[in-house]
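The structure's right below; bear with me while I get my questions together.
The complex appears here minus one protein chain, its other protein chains still in place.
Chain nomenclature is as follows: A and B, assigned in order of appearance, with residue numbering initiated at 1 for each chain independently.
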Amino acid sequence: MNAQAYNFAYLDEQTKRMIRRAILKGLAIPGYQVPFASREMPMPYGWGTGGVQVTAACLVPEDKLKVIDQGADDTTNAVSIRKFFEKTAGVEVTEATGEASLIQTRHRIPEQDLSKDQILVYQVPIPEPLRFLEPRETETRKMHELEEYGLMHVKLYEDISRHGEISTSYAYPVKVEGRYIMDPSPIPKFDNPKLSDSSAIQLFGAGREQRIYALPPYTDVQSLDFEDYPFEVSKAPHDCDLCGAKDTYLDEVITDDAGSRMYVCSDTDFCSTRRQNGHVGRLGTPVSSEVA
Amino acid sequence: MYVAVKGGERAIDNAHAWRDEERRGDTSIPEVSLAQIREQLALAVNRVMAEGSLFDADLAALAIKQSRGDLIEAIFLIRAYRTTLPRFGASRPVATSKMAVDRRVSATFKDLPGGQILGPTFDYTHRLLDFKLAAEGKAPEVKIAPATKEDVPHVTSFLNKDGLIETELPSNEEPRDLTREPLEFPAGRDLRLQSMARGDEGFILSLAYSTQRGYGRTHAFVGELRIGRVAVEMDIPELGFAIEIGEVELTECETVNQFKGSKTEPPQFTRGYGLVFGQSERKAIAMSLLDRSLRWQELGEDFVGAPAQDEEFVLAHCDNIQATGFLEHIKLPHYVDFQSELELVRRLRTEAEAAQEAAE
Partner (left out) sequence: MNMHKTAGGGFKDAPVEAARSFRILMNAMARPGSISQLDAIEPPDPLSPAAGTALLTLADPTTPVFLAGAADTETARNWVAFHIGAPIIEPSDLRSFAGRGRPPGEVFAVGAWADLRGHLEALPIGRPDYPDRSATLIADLPTIANSGAKLSGPGIRAIEALSLPETEVFQENNARFPLGFDVFFTSGSLVAALPRSTRVEAA
């Protein structure tokens, strides 16, 4: 069967309507996980089926789509998802963060600030922030209903007594508008501050777990912490070895048998844009000297 | 000098081409046809139809061929195809008492109306490799008696007449459908049965086995196991009556379980139920045990903490497409999360070492 046999953006209209209604309720109740009748997609659960369904329900033919995985446009799964929408929705694609009208992401928020004309769609594996403290849905639903979040604070506090600090480094839980505790998807906590007060619409899709949630623009999103142990972002104490950026999230690359390391921006578009603008890192070379 | 790895798209295309080549194998060996798979690997086809929730033997055979015999992959192909199909309506409930049975056994009565029919079973074969099959043999000569034409009443209906087993009250309530609405707990028996019917055979089997070993024991007897074809009928509003649109092969198992009763209510046996597409009797028996175990609350039994009693545990984990997807996704890149952990562990170690040195 070829792409022509499928509807615009793959999903049938009734499925898209069901997802769209869930997105609207998600926006109306920021941080609350709306159950939705997730469909079986032609890629496996865990590969971004929730994000893909949200993207499919949002896309219009005029969109310019960017897909990133670990911050990079050229990771295999990002390539595969981008190709899927090129084929089924016929939309233009881009790697330039600033040019994209819709960005689907796994595990990162782009370094560049998003604008009010952009939508960021997150792929979410486990949408329930309380799941690792309480595996039962019946229990966690009650906890959200009653705002009974003591368990989460106990967990974070135990971290502090054992390690001297909160030892959650990614998927760091947040509180939305002072009401719902939300899982920001497995982004590094370095990215957490970008969740709050963003100009863009942020949508979260968990396919296997059948949940959609949302953050409207300019929503207050606070990373959980304690007065005496305030939330702190963290990153490897290095600059990007390619573009010299001092304030980006970095990938660590092992470069030889002796265990030498280099650090490069995880956001590939951000790094290459900087290099094109003449920034050069410790191991980088000016872009003009590279063969295109 | 370091250049970041590029070329994800080409890598994917090459990997797919290689996989197709591997799938075909040695080209000097004739290619297997869908008809061969459908006819000669029928039980694999049945499993793919059951867990793929789509009764189409040819598509199941195609999926098995495409997936190189990886049945979970084949089930996934069928599921993904199934969700794209338009829905024209729902059939009437099938009448398994009108099943044209190929096999029908009861472990509770030596003989009964309709008789015991062994059918095409492995039950009493000695598990010795049959080397005759290794040579290309002729088709075995068989005399097949036509399937019974008369209705074959259920064993449980005889017990029911005497009030010895709980009565199943018919309901006109529309059963819920987990493929069209998000699963929510408590789910109820309709969703549990749907979920188990398409759940992973191995998972259902192991949990049912655990009940036999005491983790939520229900003392099950196989009241009846039957395999055969039933007519599928659909109401056509324009006609004002139902017409037969085809038939499906089903395996049905009803267990007769531990009785319950009280000072006010006389003791009565209880039921467990399993119904699966195709000839899938291991699955149907396991499903009926697990169904019974999950009914503890409705039957006023204690929750002893057994996994097989735990509706949320069973339903959230029995789907092999969900399970394999999430399990296997951990092979996808996780550099970002790993990096954040790496950075944290390094920092905590540095701090711990510094504290140790200060103490010494």
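Things to note:
By definition in this document, contacts are C-beta pairs under 8 Å (C-beta built on N, C-alpha and C of every residue); 3 or more make two chains touch, one makes a residue touch a chain.
Computed from a predicted structure; not experimentally measured.
Within the full complex, the residue among A:131, A:163, A:179 or A:279 touching the omitted chain is A:179.
Although one chain is not drawn, the whole complex shows that of A:27, A:100, A:181 or A:206 it is A:27 that touches it. Even with one chain removed from view, chain A keeps its contact list with that chain: residues 7-9, 13-14, 16-18, 20-30, 32, 34-35, 37, 57-61, 141-142, 144-145, 177, 179-180, 201, 214-220.
Going forward, only the chains that are shown with their structure count from here on.
Residues of chain A touching chain B in their complex: 6, 12, 35-42, 44-47, 49, 69-71, 74-80, 83, 107-108, 125, 136-138, 163-165, 167, 169-171, 186-190, 208, 210-211, 234-236, 241-242, 249-253, 255, 262, 264, 266, 268, 283, 285, 290.
Contact residues on chain B toward chain A in their complex (touch as defined above): 1-9, 11-12, 76, 79-80, 82-84, 86, 179-186, 312, 316, 321-322, 324-330, 332-337, 339-344, 347-348, 351.
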